[in-house]
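Each remark here refers to the structure printed beneath this line.
One chain of protein is taken out of this complex; the other chains stay put.
Let's look at chain A:
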Amino acid sequence: MKVRIIDWRAVAGWRWDVPDDEVCGICRAAFDACCPSCKIPGDDCPLIWGECTHVFHMHCLLKWLGADNSQQQCPMDRRPWVTAT
């Protein structure tokens, strides 16, 4: 049987490269959702990885690092936060 494709539509999905069931430790929302201050997940609400391997919504982590009591430490392990490159 010969099949001739007349028309096709591409559909793409995306997700962040993190384990399925993990949530941001700060807001407790899924990584694939956005931080509580944003409305639409995606490039406008990215994730940020530390050298300590911990991941957060970037907006959540920056808000924490901006607070006096954070002492610029990772909220998980209290090591100085260094963004992984």
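Everything that follows uses one rule, which is that a residue touches a chain if its C-beta (ideal position, glycine included) is under 8 Å from a C-beta of that chain, and two chains touch if they have at least 3 such contacts; residues count from 1.
Going forward, contacts and distances are computed from a predicted model.
Visitor: If you look up the hidden chain in UniProt, what protein name do you find among "Geranylgeranyl transferase type-2 subunit beta", "cAMP-dependent protein kinase", "TCTN2 protein" or "NEDD8-conjugating enzyme UBC12"?
Guide: "NEDD8-conjugating enzyme UBC12"
Visitor: Of the residues in chain A, which ones touch the absent chain?
Guide: Missing-chain contacts on chain A: residues 9, 11, 25-29, 35-37, 39-40, 60, 63-64, 67, 69-70, 73, 75-76, 78.
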